[in-house]
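Every protein chain but one is kept in place in this view of the complex.
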Amino acid sequence: MSQNLPLPPIALPGQPLAQSPPYAAGPGTYTTQNPTRTVITASVAGIPRVHADKSVSVTRPSPSHPLLLLPEVASTVLARVTRLNPRQATVEIFAIQGGGDGIHGGGDGGCVCEHTFQGVIRAQDVRATEKDRIKMLESFRVGDVVRAVVISLGDQSNYYLSTASNSLGVVVAHSDAGDPLHPINWRQMACARTGIVEERKVAKPI
Amino acid sequence: MTDRRRINGPLEGTIPPVFLTSSTHKSIIKRSPTTLRKIFLKTGLTPPATGSAFLELPTPSTHSTPTLKLTSSVYGPRPLPSSTTFSSNARLTAELKFSPFSTPGRRRGYIRDGVERDLSAQLSIALGKSVAVGKYPKSAIDVFVSVLDCEGGLGDAGDEAGGGVDVGLMSVLATAISCASAAIADAGIECFDLVAGGVAGLVLEQGGVVEEDRVEKSLEVGQDSDDARRGMRKNGKVTLVLDPSPIDGYIILAAAAVGYMAARDELTLVWTKGSMGWDGDSTDEVERIVDGAITASTGVRLVINEAVKERLLLGLKEMGLIRGKAVSGDGDAAMS
């Protein structure tokens, strides 16, 4: 990756980095419109980099803090189910795996959030097919950990999530007796000790 | 008669200690009007907070002279309580609080009074325009500034009035803005630019001897006190002083505190006190004071830059060099 752009080793907020027509603004930067040109300016204190797709980003090395991520539309999250009713499941988002619109740039592994966010998975967003014949009790149980994708910022209290994809759904679950369950197929999980099979909307294991 | 059953005090009796009343704190070294005070600024000192900073203005004087010390912590972006309405921008709140032991004279109570509320409101105005709130929907960013030691000049009893404008609160606000901005940068919250605070004032100094009631008395001379003041200005020197301190003993005719974003050349806050002329006879005092305050804040901005860089380099060192990129710098940047 050749850098034709002379970037400073450390960028501070407000420091201009590049011009916009050849380069694009990545996470950690913003653009200002001058009358003659558009300038990409750093918005956090960190290390500026140019990527292969000609986007300029500023990243912060922060060993002590998780990156400042908020759930964004199209970002993958991990959430724990807290309430269940026939029309929706209320979940608590505790980890964000990045891959959103790129406003914040999740990095490779995402992060565990300092504060949990409340979200909702509506019955019609649980799976892609036969949305009207879904039964919530056969998809989730309270206490399950699900991988979902954010479809909307929602309203004041909830983010809206969806598990309508093969890779989304229940990741960790426990049976009624308390034993851990492992996935069998996209709609069933079994307990290793007793052999009991329970129904969930299961995520395809990686 | 000695009493053997008890432990006795000295036979001659004791004399209660007599405390010297702290008279006017005159700094021994007089600063030139364009010299700013040295600033000590360090970020990342409060681990629980997302970002934090500590700022201290040392005064080269005796130990008993109060200085200005503040600490700032930033929490956020945190999710808003679900009772608040949806907002596509982050809600930034700033709170400034004086510790009870911060004033040199009487102890302040814990109760939040008008002064604190006013300064908190101004602080949130100054910071709110620099943070990119549109990037954090449905969240709250809380900034807390705690003044551990202020130099006086808050209008409490015991401060010398001198008939001039009180500039103590303005320096507190200006340094609070700088400290909070450093904390926001330390937190990694996206902002358009760092805000630095600066204060400048037009002072009246007549041969270095400052008499307390001279201003009031001479104002009674003549029909129009305003003319008399103007006339007096021609007699006494009126100079623009950057970063005036309440303990320097100046009589301040007018002062301005600004919050300035240096890279964008924009002001986020303007606060002036005292009367400034705009008529054609004297050079535009408003312009002089505002420009002076901006110059003072540019000096402070250099210190903030160094402090944030230093913290960043320290973080890089802890994690080792990243991806073979040679990060130059000795890690301990000297501060102005």
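Per-chain residue numbering starts at 1, and chain names A and B are given in the order in which the chains are listed.
Here, a contact is a pair of C-beta atoms (placed from the backbone, for glycine too) under 8 Å apart; a residue touches a chain by one contact, two chains touch by 3 or more.
Here, contacts and distances are computed from a predicted model.
Enquirer: Missing chain's UniProt protein name, "Vacuolar ATPase assembly integral membrane protein VMA21", "Eukaryotic translation initiation factor 2 subunit 2", "Ribosome biogenesis protein ERB1" or "Ribosomal RNA-processing protein 42"?
Expert: Missing chain, per its UniProt entry: "Ribosomal RNA-processing protein 42".
Enquirer: Using the definition of touch stated at the top, determine which of B:L253, B:V303 or B:L316 touches the missing chain.
Expert: Residue touching the chain left out of view: B:L253.
Enquirer: Please identify which residue in A:N4, A:Q33 or A:T129 touches the non-displayed chain.
Expert: Spelled out, the listed residue whose C-beta touches the missing chain is A:Q33.
Enquirer: When the complex is taken as a whole, what residues of chain B touch the one chain not shown?
Expert: Chain B touches the chain not shown through residues 85-89, 114-115, 117-118, 121-122, 125-126, 128-130, 132-134, 155-157, 161, 163-165, 192-193, 215-216, 219-220, 223-226, 229, 253, 256, 261, 264-279, 284, 286-287, 290-291, 294.
Heads up, the rule we're going with is that only the chains that are shown with their structure count from here on.
Enquirer: Spell out the residues on chain B that touch chain A in their complex, using ranges where they run on.
Expert: Answer in residue numbers: 47, 50, 77-80, 82-86, 88, 132, 135-139, 185-194, 261-264, 305, 308-309, 312-313, 315-316, 318-319, 322, 325, 327-329.
Enquirer: Which stretch or stretches of chain A touch chain B in the complex?
Expert: Going by the criterion above, the answer is residues 9-10, 12-16, 28, 30, 32, 41, 43-47, 60-65, 67-68, 70, 103-104, 114-118, 153, 155-158.
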